[in-house]
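Encoded as structure tokens, the structure appears first; notes follow it.
Heads up, one of the protein chains got dropped from this complex, but the rest are sitting where they should.
Going by the order they are written in, the chains are A, B and C; count residues from 1 in each one.
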Amino acid sequence: MSHISPILWQFLVKWMTSFPLFPPEASKVAPEMDALFFFMVLVSLVGLTLVVLLVTSFSILYSKERHPVAVQVEGSTLLEATWTIIPLGLFLVMFVWGSIIYFRVYTPPANSMNIYVVGKQWMWKAEHPGGQHEINSLHVPTGRAVQLTLISQDVFHSFSIPAFRVKREAIPGRYTTVWFEPTVPGTYHLFCTQYCGTNHSAMIGEVVVMTPDDYKKWLDESTSGTSLAQNGERLFASLSCNACHNASAGARGPNLANIYGSKLTLSNGGTVTADDAYLRESILNPSQHVTEGYAPIMPTYQGQVSEEGVISLVEFIKNLNSDYRIQQTLNTTDLLPESEASPNRPAAPAATGPAKQGMVKQ
Amino acid sequence: MSEHTSQTANHGGHEHHVTPPIVYVAIFITLLVFTALTVGASYVEMGVWNPVVAIAIGVVKATLVVLFFMGVKYSTKLTKLTVGAGVFMFIVLISMTLADYISRAWGRW
Amino acid sequence: MSSTIVNLPDQSTARIPKVNFITKENGLLSWLLTGDHKRIATLYLISITFFFFIGGALAGLIRLELLTPQADLMATDTYNKVFTMHGIIMIFFFLVPSVPATLGNFLMPMMIGAKDLALPKINLLSWYLYIAAGILAIYTMATGGVDTGWTFTTPLSTHYVNTNVLTTGLAVFIAGFSSIFTGLNFIVTIHKMRCPGMTWFRLPLFVWSNYAASLLMVLGTPVLAITIVLIALERTIGIGVFDPAKGGDPILFQHLFWFYSHPAVYIMILPGMGVISETISTFSRKRVFGYTAVAFSSVAIAIFGFFVWAHHMFIMGISNYAVLVFSLLTMLVAVPSAIKIFNWAFTLYKGSITFETPMLYTFGFMGLFTIGGMTGVFLGSTGTDIHLTETYFIVAHFHFIMVGGMLMAFLAGIHFWWPKWTGRMYPEKISQLAAVVTFIGFNLTFFPQFILGTLGMPRRYAAYPPEFQVLNVFSTAGATILGVGYLLPILYLTWSLKYGEIAGNNPWQATGLEWQTQSPPLTENFLVTPIMDHEAYDYEWLEHQKEKEVTSV
Partner (left out) sequence: MSDSTAIAHGAAETPGHVHGEHPPYQRHHFETVEQQADATNFAMWLFLLTEIMFFGGLFTAYLIYRNWYYPAFVAGSHQLNIFWGTANTAVLISSSFTMAMGVWCAETRRKGGLVLCLVLTFILGLVFLGIKTIEYSEKIEKHHVPGFHYSLQSFLNPDSDPEAKAAGDKPLPLDMARHTEVYFSLYFAMTGMHALHMIIGISILGFMIFRAQAGAYTTGHVTFVENFGLYWHFVDIIWIFLFPLLYLISRHQ
């Protein structure tokens, strides 16, 4: 084989040995999506074969040598109706099937664990509730529904994990969500698929799927000491949110305990569910989201809190289960160091460390 | 506006409708009245009906201009179809875009 | 029985008619100030060929860069500029004007028996706008380029890049007006300039599909224009309409942009479908199967085409209810395309088929368009769209439609009407070879990209994980073959201008009115205004005509 150039030889060897044709299926939804995918491949192949078969057989049967004089055929309503209705039926099947999967991918189950992801030029920052930060990687356990709450700090990005068959755009100014349940431990590609500027192709990373035990180990090793909610708590205090949002009678702002997920009546008469998006909007554009019975006096924090800051505030408010914590933040400036936060209930009532201004942008 | 006695001008023997000036004058006055009306209506508290009334008056005025000043009332079906197509596509653009915005509020998305 | 329908006049006596639209007047000015649709079409043909090769060269650079996983041939920002300019030039300066402004301009008046388009000066203006826009685009490229992607996604294009967004936007804006004027001219011409007897259902299907495309141009393009204006205002003075920091919504930009840009893909493909209807009928000597269905499916595509734009935004966080509606409508718009494919296939049934070059390109079109269309359904179905969108799957999909469909149709049309345009035939064997080479090269280039996309390789990546390399090497190899396939026609068509055989009026024995006049045609197309006294694609009428001629001689 010496006459083959080494590079070509190397290439041929590579070709023979590793040549993926289909991505791994590593999430619960992946096989479902692949079923639809292969159904569509099948339909396409049948359709293509039909067209090719028709064209070639007619070309042979009715070539000029064999069939010198054309017979004029006007058309056939029956035939035309057939190839209108059959494709239409198939397309509708694909529509319904596709929509079912779409709704599955974008409707997180209630008990999923939430990880926040902030996209910026050109990196992904993942914020785990336990305070673990990651850049361009994401560690998740198998067997648990993981919800991602995505937002972008600058331009459109798109969070894509081909092995999970999920993808969602991270857009500036608004949360989007996606969820998946990893099934096979391993390391998978993470791509930004929405063109986002110069280093778009460098905005890649890896998704590490671990067994629950390994994941727990990883969480313990990489904790930053304070959970996201604790960060939020500090921010809550340093921005003096508790001056109004406290449980005292006659407080100027609504009590935020247990507010997450509840239905609120707004001062303009509408009702809204207090979800992540609502909480974020209320911090940045408060005047449009005033709860009934309160005056629109809350100042906007647009430009004062970074997206990570907003996320920790949201996470803090989400986990406010009692007035006790608000009272505590109201009165405490230096607290005991943090005890270990479990991933399930990251913001379990606990004391917080010294308040840091790190989250506040000047 | 009872005066619909259409004159015809001779353009190479082709029937071409010429709207008499009295119609233009009538339309002109109507338009001015409607303008006064729409300004007045905006000072009356009607709740959600304020924008509806404003748009409705606008539509009436625009229709008058299209039908008489632009002569669509006397033009061919093709012209009418063209105007209809324009309005239709305008509504498609607005309504289908707004469909997204309105339905965003329906669910958690 | 010979296996060809080509019927050329006796080469020893045949001459190109002394008076035709090319020889009528001489001098550069007579071309630059012409009102003749055929001369403007010729100007367009030369200019879009120029832009096609610029766009093609950029595509070549992209493929070379992607030969290796690292960004080694060029830096990532250069790569970004290259694919942006490739997209902008190919879409706005090649695909949108390709068939309508060249073949459509050349043929439409002749097909309907008119002397010219209704508004010849507007037609010329549209070419000048096109050239002005093209020069501006090239100037942009020469002075640093632009790296927003052809989609100008906000807020990237407004606040996060410092390349020539404004001049590019202006170029696209002007090119948009060029296309508006072409479309407007076509609609007026088809409505008002038909010769006596030319009813709507006697129109060739090429006219129908160009009519449908023109509707899209007229109704869609202005929305792009205003969107670009808003982008320019946003970028220069920061008006905030698309800027989330000021309360604007970047998704609104997506809505407005795709309101044009989705119909734009039908602007690109519909005229190509018209070409296929003409060639497939001529080379099977048969009326198109179900003429009315094919005609109406063009209009149906044009109308439905306006209701599906948000399928470009399924994963962008638009309301899920809107996603459902737009996905359903997307499925509906796929149906007329399926109808067309089967109607064309059945046109062959009981025909008398020959395999000249235009017919080979037509077969290529049918195969590739079927694949392109079916893979479009993968993306229209929301579930699979999540996985496949923004990857090479979508790149492969629209290249199957645009290159495999439109470009094949364009080449089919160029080869089909070349003898009419120039009065001369090109060498048949080498052109058949070019058609086959193009087909093979195309499949090798773009089929691997479907697999790449399924694997998850994102589009617009200068560097990619190494395991994708093998398929990318295939793709680049295919692109090389494809390049040869596109260079060949340039060579032999240019050669044929001087050395080709004299074609005569109707070398293919086709039925369209354009074939009943001399080649190249007279300035006002016909000696006397034709009267259409038969249906479109009436081959028996044609036979009848020939017998008459023989007996009268």
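One rule holds in what follows: a residue touches a chain if its C-beta (ideal position, glycine included) is under 8 Å from a C-beta of that chain, and two chains touch if they have at least 3 such contacts.
Everything numeric in this text was worked out from a predicted model, so none of it was measured.
Note that the absent chain touches A, B, C when the full complex is taken as a whole. Of the listed residues C:Asn185, C:Asn210, C:Ser319 or C:Thr382, the one in contact with the hidden chain in the full complex is C:Asn185. The omitted chain makes contact with just one of the residues C:Gly220, C:Pro250, C:Gly290 or C:Pro458: C:Gly220. Residue in contact with the omitted chain (choice from C:Phe21, C:Tyr461 or C:Phe526): C:Phe526.
Remark: the residues of chain B touching the chain excluded from display are 7, 9-14, 16, 18-21, 24-25, 27-28, 31-32, 35-36, 38-39, 42-45, 50-51, 54-55, 57-58, 61-62, 65-66, 68-70, 76, 78-79, 82-83, 85-87, 89-90, 93-94, 97-98, 101.
Residue positions on chain C in contact with the hidden chain: 114-120, 122, 180, 184-185, 187-189, 191-193, 218-223, 225-227, 229-230, 233, 236-241, 246-249, 252, 255-256, 259, 513, 516-517, 524, 526-534, 544-545, 548, 552, in rising order. Not every partner is drawn; the one left out touches chain A at residues 284-288, 296-300, 302.
Note that only the chains that are shown with their structure count from here on.
The busiest chain interface, judged by C-beta pairs in contact, is A-C. Remark: the per-chain Cα centre closest to the mean position of all protein Cα atoms belongs to C. Averaged Cα coordinates give chain A a centre that lies 46 Å from the centre of chain B.
For chain B, residues that reach two or more other chains under the stated contact definition are 109. Chain A has residues 106 in contact with two or more other chains. On the side of chain C, the complex with chain A involves touching residues 1-5, 71, 76-77, 79-80, 147, 149, 151, 153, 155-156, 159-161, 244-245, 247, 249-251, 284-287, 289-293, 314-317, 320, 323-324, 327-328, 331-332, 334-335, 338-339, 341-343, 345-346, 348-355, 363, 366-367, 370-371, 374-375, 377-378, 380-387, 389-391, 451, 454-456, 458-465, 467, 469-471, 473, 539-540. Across the interface of their complex, chain C is touched by residues 11, 14-15, 18-23, 33, 36-37, 40, 43-44, 47-48, 51-52, 54-55, 58-59, 62-65, 67-76, 79-80, 83-84, 87-88, 91-92, 94-95, 97-103, 105-106, 121, 154-156, 158, 160, 162-163, 165-169, 171-174, 176, 189, 191-202, 204, 285, 302 of chain A.
Note for the complex: chain C touches chain B at residues 191, 219, 223, 251-252, 255-256, 259, 306-307, 310, 317-322, 325.
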